[in-house]
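Excluded from the complex is one protein chain; the other protein chains are retained at their positions.
Order of writing sets the chain letters: A and B. Residues in each chain are counted from 1.
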Amino acid sequence: MSNPTEFLALVRGPLFDVAIAIFLFGVILRLTEILALGRKHDYSESRGGEGRGGWTTIWRRMLPDQEKIKRAPGVTVLGYLFHIGFFVCLLLFVPHIELIYNLIGIKWPGLPTPFIDVAAIVAMVSLAALFVNRLIHPVLRFLSTFEDYFLLVVVFLTVFTGYAAFHRLMEPASSALAWHILSVELMLVIFPFTKLMHTFTLFIARWYNGAMAARRGVQS
Amino acid sequence: MSKPTFEKGYNAFKKEIDAPVASFFSSCVHCGICAEACLFYTETGDPKYTPIYKLEPMRKVWAQEYTLAGKLRSALGLGRKLTEDDFKEWEELVYDSCTLCGRCSMVCPVGNDIVYMVRKAREAFVAAGYIPAGMVGAATRAVKIGSPMGVRLKALEAQISHIEEETGLKIPMDVEGAEYMPLLSSMEIINFPEYLSALARIFREADATWTLCSEAFEATNSGIQLGSADIARELLQRVVDGAEKLKVKTVVGPECGHAFWALRWEGPNLIERPYPFQVQHILELLDRFRAEGRIETKGEIKERVTFHDPCQIVRKGGVLEQPRNLLNMIAADFAEMPDHGKMNWCCGGGGGVSSNERADELRIKVFALKKRQIEASGAETLVTACANCRLMLEDGIDEYQMEMPVIGLTEAVADHLLERRKD
Partner (left out) sequence: MDKTLTLGESLRQSGVSRRGFLKFCTATASLMGLAPMMAPRIAAALEQARRPSVIWLSFQECTGCTESMTRSHAPTLEGLILNHISLDYHHTLQAASGDAAEHAREQAMQENHGNYVLVVDGSLPDENGAGYSTIAGISNLDMLRETAEGAAAIISVGTCAAYGGLPYAQPNPTGAIPVSEALPGRSIVNVPGCPPIPTVITGVLAHFLTFGGMPELDDLNRPMTFYGQSIHDRCYRRPFYDRGQFAETFDDEGARKGWCLYRLGCKGPMTYNACATIKWNQGTSWPVESGHGCLGCSEPEFWDVGGFYKALSAPTGDVSRAAAFGALAGAAVALGAGVAGKRKQAEAQEQHERVTVDDLGEK
């Protein structure tokens, strides 16, 4: 890698291909590993609405509820801020839309960059706060493994390098962009084998939870 | 006869892990919110009571047996394997500090049904032989004597003749073809016999045919609490056999929460076929009688009452509106507790904790939450619909030196029954 352009070409080309291949490999493997285990037939007389309950829970657990805000305000508020900031950056920044369009052929309108800027800052600040929270909250400190901290750092890096590339905090711009893409590729590669996988599996988890509860006549 | 071993426990984990469990472990982000939903954490502040942490042994087995990454990791000598010590260490977390109340399953942002997993994890603890002595005793009595409290048919018969004498009503026994076959919990036979007389009066008023079954009068299922499907099946089979023999249309679960869970939700899966009869909770039945105008009440409880939602009946059983309909019928001043309904807090003694003497101290400690909840409602009388909750509430109220009667909802309805029939 003798110059920044080559570095950029490397991460946009072969490394991206490798990252996507590993990502898809892992995601398909993980989802199959989960679903293949199946579950036993339930012979109890259902109060009905398994599917409906499943879908409702998928949707409802995305919304803030009083219980969480009241009892775990820190992680709840920071969690929302991070996810909103991150997804605004990921899905509404036009260069990202262009990337997705190049990959899967669908596109949608983006947001002006000042909004993305705010979203990125929100995401980074909440990630940093989540990191600190993990260190000081007794339950989180107790539960946390190396992976929990490591992933916060990796996700922070992807947002930060993107922010740095946009704001030219690093010269030359092609290197800044290349580091951003490289950190995203790192995230893609580790994604299926870490808890980042919750991005997909939470839909399965919520569905089972909601369906099993709905069967008993409770909306969970 | 087979001695419990670590290998059997490990095998049980492997057997119990299914797609929901795998999806739950895959989704956990260690956010810690489940801790805030668990009264064992909120009242002690000890992070080891975080619900998802109670499943760490099961998670280890899942990662190592059912994920490629975990297999690679263990091939490389990384990743910790499950050990006998894990069973030893986690026994307390899985039994003493979990009442299977399922509150954690309601708050998990990624939707993990944690209590579903704890129930499954207990299978492995049973197979490995790590279970609290108190629960072993209860289960042994249930299988050998017929009730976890050691109540025999003779004791029931004594109560029956006592009630028949007192009320002048006949308690039918082993009547083939009756519509309803109510079950009792041992506590209702020994501690709260009013329940049986309430049933007699209500069925008479509703003009319904009913019968007790001499071979299956006890509904509680220690196997479920212990976490052994085998023992649960053995106990449940008696009820199924009894109901099938008497050809009843509906088996009526007692107020007891986990008995309802065992009968209504786990039972058909234990015997791996649908029942030829229906199962209803007594409150479901009473509310139906009320809606159909088959029972009416007179008079009201004057003082303020509040209702403790038994976890297994409300949050996990889906009987949520019925107790409120019934209470509104007989209470002049019914006030809800904070977090009532499907987010109610456990009495602290569910899931077998009540029969696990070792856990008494902890159980009383975490009752502080219930105390706050009751006080916030401003009620003078506490109504509930589970004999186990009722005992635990009375115990807690006593320990915390509160002055408050605890009454069962079915009896309260019976007490205000408008008796129109004169026969």
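The rule is short, and it goes like this: contacts are C-beta pairs under 8 Å (C-beta built on N, C-alpha and C of every residue); 3 or more make two chains touch, one makes a residue touch a chain.
Predicted model, so just to flag it, every value in this text is computed and none were measured.
Enquirer: Where the complex has a chain not shown, which of A:A21, A:I69 or A:L169 is the residue touching it?
Expert: A:A21
Enquirer: Of the residues listed, B:S23, B:T99, B:N112 or B:S228, which one is in contact with the missing chain?
Expert: B:S228
Enquirer: Across the whole complex, list the residues on chain A that are touched by the chain not included here.
Expert: Output for chain A: 3-6, 8-9, 12-14, 16-18, 20-29, 31-33, 35-38, 94-96, 98-99, 101-103, 109-114, 168, 171-174, 177.
Enquirer: Name every residue on chain B in touch with the hidden partner chain.
Expert: Contacting residues on chain B, toward the hidden partner: 1-4, 8, 11-12, 14-15, 17-18, 65-66, 68, 126-131, 133, 136, 139-140, 142-144, 226, 228, 230-231, 234.
Going forward, only the chains that are shown with their structure count from here on.
Enquirer: Chain A to chain B: how many Å between their CA centres?
Expert: 38
Enquirer: Name, in rising order, each residue of chain A that touches chain B in their complex.
Expert: It comes out as residues 29-30, 33-45, 47, 57-58, 61, 65, 67-68, 71-72, 75-76, 79, 137-145, 148, 193, 195, 197-198, 201-202, 204-210, 212-213, 216-220.
Enquirer: Could you please specify the touching residues of chain B with respect to chain A in the complex?
Expert: Contacts found on chain B: 17-24, 26-33, 35-37, 41-42, 45, 47-48, 50, 52-53, 66-69, 105-113, 116, 264-269, 271-275, 278-279, 315-320, 339, 342-343.
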